[in-house]
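This report concerns only the one structure given below.
One chain of protein is taken out of this complex; the other chains stay put.
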Amino acid sequence: MSLLQTRGLTKAFGGLHAVQDVDFDLPEGEVRALIGPNGAGKTTFVGMLCGRVAPTAGAVRFAGADISRLPAHRRIREGMAYTFQITSVFARLSCRENVALAVRRRKGDAAREVPAALARVGLGDRADQLAGDLSYGHQRLLEIAMGLAQKPRLLILDEPTQGLADSEIEGFVALVREVRAEATVLLIEHNMSVVMDTADRITVLNFGEVLAEGTPEEIHADGRVQDAYLGTGDA
Amino acid sequence: MRLPGRAAAGNVAGMEFGPYLMLATLEGAVTAAVLALTAVGLSLVFGIMRVVNVAHGEFFMLGAVLAWWVASWFGGHAAIGFVAAAVLAPLLVGALAALADVTVLKRVDYDPERTIVVTIGLLYVIQQVVLMTYGPEARPVEPPFNARLALPWVEWGESGPALYWPWGLSTTSYKLFVIGAAAVVLAAVWLLMRHTRIGLVLRATQMDGEMAQVFGIPVERVYAFTFGLGAALAALGAVLIVPIQQAHYLMGGDPLLLSFIVVIIGGLGSLPGTVVAALLIGLSDGIISVFFSPTLAKILATLLVALVLVFRPQGLFGTRAA
């Protein structure tokens, strides 16, 4: 059964269709990558999933319920977590408090779970540092720790490896493989090697529409996808 | 501003309704003219610099006080002093505002909230310095000319419509001059914005300050100029009104509030919207006060503005999102 499902999801800005008539199904337990050239509508699409962007038309179902009309915070409560494309942490609060805010919202035991979540992303010894004082790569990891601490059913990661060093990317790939046991993952990613290493299936968006969907091997071999990325496609 | 409509209305108790309404409209037009100048100043600053200048009313007050000073320093015929005031007071106020921009606003990076806080500070500094130097008295400036013009009204007599001159239905040549002068200045601002290089630079900055900077527009100087121009317009409005009202250190509060109302109703940053709203508010203020107490009218206007901001932030006449 699909954990997440969209039907006819559309967003128009003025006359311009950023996302058009997207039907999307994400089964529980899968790691799905969402790729596409710049401006393909990935962030708008994800924004409609988690309630940050109001759709022009179409419906979103999550865990069997229609959530199209729920505000963002209610969708998070239903079991979604979202990490921002541009790092978004509480810069003037400690790392501990950043994660504790995520734990407390679902009435979790902050004293026990916060150190565990921080340790998991390798920030265990930085609990008392201000989030704003961390390096960029560490801030991204902190945000992932906040995502994990929410114990989501669906974790949406918006370009999580952007700006990470190669060694950090390796750690991230290992983390995603580990997380898949607990949550379904929707990964928006530019780094194709990360996508190939982590995703079960890939959905390709182009000009706001689904261009292709399949296993990494199928997508890799798909000529239309290559055209789209090379900018020669007219799909 | 104390509304001239009510002062006049006080003298004409017993006047019939029609002439009374006409008088209120005329007085309202004077209010509207001065309000349009003041509000356009506020609107320019908001539109181009994206900041709210809470000290705007004090620049208005400073214009009035300086007008009194200049006029009494020149002496001679009233017209000499008035013309000197009309030139010097806006220039001085504009220069002071530009100075405040460079020394204070620039240093808070035009952050919207911090700008509001520092302009509140500026409000008290200007107001209280005027209290210390000019004092708590209210002082008039003599109008350059002030002929009383009686106005006719139509009455249906036994032999059809007939003109007559109701007692108390009159205006002055100076009040008509205020309306005309404000219209001329507003037209000049319009021409400046639409048909000059300065206007082009201002509009480019309004659209996108960072982009303007990339294209070599000296944004810092544009901001100083805009802030000065906005304050000068308020000061000019005040110079026009002091021969009718008097200059007083607390006179800045009402123009600030009314300008806020006008700028918000007209759509934040839109010049034509601002002028239309000034006419609407100025005229209706005169007319509403015929029916309601002025305090009640103000309560309703204030609540209206707040609700416009809550439910229709683009203003009543605007179409784009603010």
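By written order: A and B. Residues from 1 in each chain.
The definition used in the following text is that a residue touches a chain if its C-beta (ideal position, glycine included) is under 8 Å from a C-beta of that chain, and two chains touch if they have at least 3 such contacts.
By our rule, contacts and distances are computed from a predicted model.
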Open item on the list: For the chain not present in this complex, what protein name does its UniProt entry give, out of "NAD(P)H-flavin reductase", "NAD-dependent epimerase/dehydratase domain-containing protein", "Lactate utilization protein B" or "Branched-chain amino acid ABC transporter permease"?
Closed with: "Branched-chain amino acid ABC transporter permease"
Task: Touch with the omitted chain, as defined above, among A:7, A:61 or A:106 - done: A:106
Open item on the list: Of the residues B:124, B:145 or B:167, I need the one that contacts the missing chain.
Closed with: B:124
TODO: With the full complex in mind, choose from B:72, B:173, B:196 or B:293 the residue touching the hidden chain.
DONE: B:293
Task: Contact set of subunit B toward the excluded chain (per top definition) - done: 52, 104, 107-108, 112-114, 116-118, 120-129, 131-132, 136, 253, 257, 260, 264, 293, 295-296, 298-299, 302-303, 305-307, 309-311, 313, 322
Open item on the list: Even though one chain is hidden, which residues of subunit A still touch it in the full complex?
Closed with: 50, 52, 71-74, 76-77, 81-82, 84, 88-93, 97, 100-102, 104-106, 146, 150
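Please note the rule applied: only the chains that are shown with their structure count from here on.
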Open item on the list: Distance between subunit A and subunit B based on Cα centroids, please, to the nearest Å.
Closed with: 53
